[in-house]
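My questions will all concern the structure given below.
Only one protein chain is missing; all other protein chains are in place.
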Amino acid sequence: MSDSEHVLQHHFDDLKQQHEASTLGMWAFLITEVLFFGGLFAGYAQYRIRYPGAYAAASHHLDITLGAINTAVLIASSLTMALAVRGAQTGRRKATAGLLMSTVALGLVFLGIKAVEYSHKFHEHLVPGPSFSFDGPRESQLFFSFYFAMTGMHALHMIIGVVLVTIIAWFAWRGRYSPEYFSPVEVTGLYWHFVDIVWIFLFPMLYLIGRH
Amino acid sequence: MSEHVLPKSIYYGIFAALLVLTAVTVLVAFLDLGPLNVVVAITIAVIKATLVILYFMHVRYSSRLTWVFVAAGFFWFLILIAFLLGDILSRGWLPVRGWA
Partner (left out) sequence: MSTGTLRTEDHLVEPGHLNYINNGYGLKSWLLTIDHKRIALLYLISITTFFFLGGFFALLIRLELLTPAGDLMEADMYNRMFTMHGMVMIFFFLIPSIPAVFGNFLIPMMIGARDLAFPRINLLSWYIFIAGALFTMAAVVLGGVDTGWTFYTPFSSTYSNSNVALAAVGVFITGFSSILTGLNFIVTIHKMRAPGMTWFRMPLFVWAHYATSLIMVLGTPVLAISIVLVALERLFRIGIFDPALGGDPLLFQHLFWYYSHPAVYIMILPAMGVISELVTCFSRKRIFGYTFVAFSSLAIAVYGFLVWGHHMFVSGQSVYASLLFSALSFLVAIPSAIKVFNWTATMYKGSISYDTPMLYVFGFIGLFTIGGLTGLFLASTGLDVHVHDTYFIVAHFHYIMVGGAIMGYLGAIHFWWPKITGRLYPEGWSKFATLVIFVGFNLTFFPQFLVGYLGMPRRYHAYPDEFQVYNVMSTAGASILGFGYLIPMIYLVWSLKYGAVAGPNPWGAAGLEWKTPSPPPTENFPVTPIVTEEAYSYSKQEAEVVGQ
């Protein structure tokens, strides 16, 4: 099925070195993403400390139910992704492809719910900018700026992830991966889990402020 | 990474734990713990993230180098947060004539 001579790139000595390099490379990339989102979290934190009331008032306009459902959806997609990597690792072609497509499906559900939320915000005039209108402290607009910047950036990463996983699922279906060579699946999995982790922090930070 | 194949039960177990912790986060949000609300929320999120990192991302079974990379990423984020918030929180400490 997969020819290990064919997949070994010319500058590596063996598949083990290639695999380790790929994984390390993805981890290095994920660290850049930690700092990228980190900048957003830092700005968010600054204004939350400064304007707790405005943040709480704004946060109440977010739909906890949809947010919680989305959290569960993403966690489930991480499960299917992890199982897909395991499938590739154990040479189960069909299971791997199926699990990867399940991951895609769950990702699309997440994005769909997000789209619904965004359209609600649009109609409620809660999108920052000239059309913003909020019955509360003026600093609440800062909350919404970060809400859209952070969830928007996250959604962009989800979209990229969905595309990547679809591509990998196609290759998996075609039998490209095996216990000797599955690093693309693993590396895609790392990316996907990272995007899940960002949401794990976004959900409480955005949706659960001052709810008591 | 591991040549090590984890049994499916571990993945299902972590999944269940993550769902439970999510439920806990939501429920605790409706209790009034004052300043502790934020602390609890962040702590639970960190635990969830740690579970994903250790098991779904296999860091528990990975080389020390991977571990160092992960730790470095979060440490550098902490540098940003610490110094930034340090500035924000200490701005009002020294009264300056003319500043509100």
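Going by the order they are written in, the chains are A and B; count residues from 1 in each one.
The rule we apply is simple: a residue touches a chain if its C-beta (ideal position, glycine included) is under 8 Å from a C-beta of that chain, and two chains touch if they have at least 3 such contacts.
Quantities reported herein were computed from a predicted structural model and do not represent experimental measurements.
Enquirer: Among A:43, A:136 or A:210, choose the residue that contacts the chain missing from this document, as touch is defined above.
Expert: Checking each option in A:43, A:136 or A:210, the one touching the absent chain turns out to be A:43.
Enquirer: List the residues of subunit A that touch the chain left out of this view.
Expert: 9-11, 13, 17, 20-21, 24-25, 28-29, 31-33, 35-40, 42-43, 46-47, 50-51, 54, 128-130, 138-139, 141-142, 145-146, 148-149, 153
Enquirer: Would you write out the residues of subunit B that touch the absent chain, in ascending order?
Expert: 65, 72-73, 76, 79-80, 83-84, 86-88, 90-91, 93-94
Just so it is clear, only the chains that are shown with their structure count from here on.
Enquirer: Round to the nearest whole Å and give the separation of the Cα centres of subunit A and subunit B.
Expert: Spacing between the chain centres: roughly 16 Å.
Enquirer: In their complex, what parts of subunit B are in touch with subunit A?
Expert: 1, 5-6, 8, 11-12, 14-15, 18-19, 22, 25-26, 29-33, 37, 41-42, 44-45, 48-49, 52-53, 55-58, 62-63, 65-66, 69-70, 72-74, 76-77, 80-81, 84-85, 88-89
Enquirer: Considering the complex alone, what residue numbers of subunit A touch subunit B?
Expert: Its residues touching subunit B are 19-20, 23-24, 27-28, 30-31, 34-35, 38-39, 41-42, 45-46, 49-50, 64, 68, 71-72, 75-76, 78-79, 81-83, 86, 89-90, 183, 186, 189-190, 193-194, 196-197, 200-201, 203-205, 208, 210-212.
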